[in-house]
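This is the structure, below, for whatever I ask next.
With one protein chain removed, the remaining protein chains of the complex are shown where they sit.
Read from first to last, the chains carry the letters A and B; within each, the first residue is number 1.
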Amino acid sequence: MAVAQGKAPNETFVLNLGPQHPATHGVLRVKLTMDGEYITRAEPVPGYIHRMQEKMGENRTWAQYLPNTSRIDYLSAMAYTHGYVGAVERAAGIQVPPRAEYVRVITSELNRISSHLVWFGAFLLDLGGFTPLLYAFDDREKILDLLEGITGSRLTYSYYRFGGLYNDVDEDFLGGTREFVAQMRPRLGMYRTLVTENIILRKRLEGIGVITPEQCRKYGATGPVIRGSGIAYDVRKVEPYSVYADFEFDIPVFPEGDSMARYLVRMEEMGQSLRIIEQALAKLPDGPVMAEKVPRVLKPPAGDYCYAVEAARGRFAVLVVSDNKEMAYRIKLRTPSFSNLSLFEEVSQGMMLPDALALMGSLDLVIPDIDR
Amino acid sequence: MSLPEPFRLLAYLLGIMAFVGLNAAYLVWVERKGAGRFQRRPGPTEVGYAGLLQPIADAVKLLTKQVIVPPGADATLFRLAPVVVLAPALMCLAIIPFGPHLVAREINVGLLLLFAFGSINVMAIMIGGWASRNKYAIISAARVVSQDVAYEIPMLLVVITMLMVTGTMDLNQIVRQQAGAFWNWNLFKLAANPLMPVTFVIFYICMLAETNRAPFDMAEAESELVAGAFTEYAGMGFGVFFMAEYANIVVGCAVATVLFLGGWQSPIGILPGAFWFLLKLYALVFSVVWVRWTFPRTQFYGLLNLSWKILIPIALFTLILSSVMLKLF
Partner (left out) sequence: MKQPLRDIVGGFYSLLSGMRVTIAQFFKPSVTVHYPHESLQMPARFRGHIELVRDPATGKAVCFACKVCEKSCPSDCITVEGAKLEGAKRKSVTQFRLDFTKCSLCGSCVEACKSNAIRFSRQYNLASTNKDEFVMDLFKRLEAEGQ
């Protein structure tokens, strides 16, 4: 494959991919310099839905900022709220009761599955297969119904509170979750037959869009992207938060680094999340879901506090800087999609347009997560 | 049929146009309903009973829309492309035998004419993509040309194989040779060529590629190229491209039926030939819909690799095999 490097500008052309384009899943714009169907340079232009999420944290009280966190990455809202709540709990020294922690794990993992299902469908849509999207949404609908039953919302849950949960889970939810876990396993088998083993899909993904471990480190890629490049980095294992240390689960790692590896990581992860949910349901302790003595007006002692969680797309870390006031002095959000997008420019060089779009799909970008 | 010749032709002409129009409209409905069933949803339900009037509503909507010619586009070619894309499909249907006597024009080189006209479709999409003055459209047009050229070859190799087996280019003659139960169909004539089912599969794949259907829908590739060659078309310009896609599917499936599935021959000897022809035709059309809603799109070079590295060698092999068989037996 000839890569046109350093060609005169009149031999290449600029293809403006987005901000309104079916493959960019939102308002990401990528300025492509093309040589025929080969990409010589891909320049992502984020910022079309920048909402100043970090700045908003500086003029809202600690509790008022909480709903914002489920709107950064709307597909894994639980994990994001978990990150922020965890940081503030660490700052204020609040102990969370065990039942709340277990419920947090269950809901976060359910949310991870639903997020991966959306990715699965949208990725297949990028590759031109429409039907798996609707099968995935059928399964996702069950998760959303379960979570709506306890949180009252289908996407932007803001279910966690400083020191616990918004409200306790009920029997409907627990029973429904058990049922869902039982139903989901055969569905994953069906996806394997329908999609994973499909020769067309394998030809499109295997060996395409290889990201080396060095590139992952260089751009700070995390989540399924880095695990698809052979590095077993998962916040749940390397710095266990909440009660993840209590569960047995594996971190799927595929060393190939191609789009297929990232695809397989996420498909395996869904199975692992089911395992975690099963264990958490079995071990779920009784007790309160809210810590006692959480002050109404929170004024954490001055200092820097950081808390990282493994969101569906990778490491999400919140750094809060408190100066002992009602509002944060600074909130820094480290979002995985931004780092994962950063490597797109380097990796996509010399690729063909559909391959590059498959690569972009395999990075699982959520645009509000990039722009914040 | 005792109508005098010019009237007979006129009647057939009108009949074919109505057939193509109805097919295009109702295959869209079949496709949407089929997609719905495959995806566990009902498909169109609101307009008419089970959404049966939906195609008419769609057509009315498309007709009322303005046909926009983008500034800077080659206006003549831009308007010409939809005409060029539909006309060959109509021509092809003129020689397809729907029944023992139900054929507009029996031609003894029917097969040749079919493929001569069948390949014009490529040019139409190329013209449309080129004239649109849109980068996505041009990329798509370039893809379509190389795709269709690549798939023309295995398809014609298969047709030559069939030609050797049947010994005639007359479509009606080919059908007559397949009289009797289904094992007399060309698909199961293993004595003539033990790889006949493989030949059929190659033909089927090539037909999908020639009509730009999923998983080979490079021309549209909606997740990469927005709408490919049709990006700039609005209103009925787009509608005609859409109709042509379905007309081409019907032609492709009809040819497959004639060549492999015994055309209007009834496997059990009851009911008129036209019924069996349409039954086989629509079974194939359904399988096309089924394929579309199952697979992801192939990568562009994967598609060319499939043609040059797999289909052409196999097609050549079957060609040689059947000529050897012909010589030996």
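A few notes on this one:
Keep this in mind: a contact is a pair of C-beta atoms (placed from the backbone, for glycine too) under 8 Å apart; a residue touches a chain by one contact, two chains touch by 3 or more.
In this text, all values refer to a predicted model and were calculated from it rather than measured experimentally.
Contacts of the undisplayed chain with visible chains (whole complex): A, B. Considering the full assembly, A:Glu148 is the residue among A:Glu11, A:Glu43 or A:Glu148 that touches the omitted chain.
Set against the missing chain, the residues A:Gln64, A:Gln183 or A:Asn324 yield one that touches it, A:Gln64.
From the set A:Gln95, A:Asn167, A:Gln183 or A:Asn324, the residue in touch with the chain omitted from the display is A:Asn167, counting the whole complex.
Residue-level contact of chain B with the missing chain is found at 34, 36-42, 45, 201, 290-291, 293-295, 310.
Mapped onto chain A, the interface with the missing chain covers residues 60, 63-68, 71, 131, 135, 138, 141, 145, 148-153, 156, 158, 166-167, 190, 193-195, 197-200.
Just so it is clear, only the chains that are shown with their structure count from here on.
Across the interface of their complex, chain A is touched by residues 35, 38-41, 135-136, 139, 142-143, 214-215, 217, 221-224, 226, 293-302 of chain B. Those residues of chain A whose C-beta lies close enough to touch chain B in the complex are 13, 15, 21-23, 36-37, 124-131, 134-135, 138, 194-195, 198, 200-201, 203-204, 208, 352-355, 357.
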